[in-house]
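Comments concern the structure below.
All protein chains but one are shown in place.
Then we have chain A:
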Amino acid sequence: MIESTAAVELDGITKTFGPVRAVDGLDLRINPGEVVAFLGPNGAGKTTTIDMLLGLSHPTSGTVKVFGGDARRAVALGRVSAVMQTGGLLKDFTVRETVELTASLFRPARSVDEVLERAGIADVADRLVGKASGGQQQRLRFALALVPDPDLLILDEPTTGMDVQGRRDFWDAIRTDAARGRTTVFATHYLEEADAYADRIVLVRRGRVVADGTAAEIKSLAAGRTVRATLRAPDVEAITTVPGVDSVDVRGDSVIVHGSDSDAVARYLLNHTDARDLEVTSRNLEDAFMALTGDPEPEGAHA
């Protein structure tokens, strides 16, 4: 029953700022419980889309539905909350006071101590925000987002400016908190974060979805997989006829086959040749990202 309503439903949304088309016909459906990475280069329209998800701006055309209804309403009820890039904090509140103030607004609200604990800032609760480090301030934003115990949590580049350890701790906190099935959408340009923490990656470019799938699917979609095996005098022509193969290289005793269906290649090599030491590797997400979001060819009349 609950699953029938999408957490997020974007239907052909566009957003133009003067002559600039920041979002250009974006469709997206996110089901409850999914952890989705919103990945794309700068200017791809990620933040603009997130603003519309939170009702902070309205699409030029198309519809935005959050839990089947109005985004502002979902925010006011605490069903959706967010850690924004631009959300400011007041320096002369303490960390605890900032959370208390936010908690005074939500019905129901989680306990202040619990939220501080979850975000890993209980030890600096009485520090003035202005005296807290950048990483601590970012965790405070996360704590504020946890106050209403949202069903959907949106994170816009949440670990910008954090060091490696800070980033790891932050994601641990998010994962611990999301373990009970909270829908989470995060925009990031850290590819390894998308790869490590998302069930699903939505790749956007020029305000459109260019790829959508698991990290593995995205990688294979862009670059396929590479099968390497040790094999003397391979029959290159026979290998080329295996479905999905797009290149065959022979380097000394090794044959390197690249294609979209690595299983078929491996099956062929093991069943029909003397190949051994077989290795299947996928390109990493960085390669997929470059291949899918880079600008390969000028697409006609882009001014």
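Methods note: contacts are C-beta pairs under 8 Å (C-beta built on N, C-alpha and C of every residue); 3 or more make two chains touch, one makes a residue touch a chain; residues count from 1.
Everything below uses one rule, namely that contacts and distances are computed from a predicted model.
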item: Absent chain [UniProt protein name; select from "Xanthine dehydrogenase family protein subunit M", "ABC transporter permease", "ATP synthase subunit b" or "Intracellular septation protein A"]; value: "ABC transporter permease"
item: Selected from A:Gly68, A:Gly161 or A:Gly181 as touching the chain missing from the view; value: A:Gly181
item: Options A:Thr16, A:Ser57, A:Thr230 or A:Ser260, residue touching the unrepresented chain; value: A:Ser57
item: Selected residue (touches chain absent from view) among A:Leu89, A:Ala196 or A:Val250; value: A:Leu89
item: Touching residue (missing chain; options A:Glu97, A:Glu117 or A:Asp169); value: A:Glu97
item: Interface with the undisplayed chain - residues on chain A; value: 2, 54-58, 75-79, 81-82, 84, 86-93, 97, 100-102, 104-108, 141, 144-145, 148-149, 151, 180-181
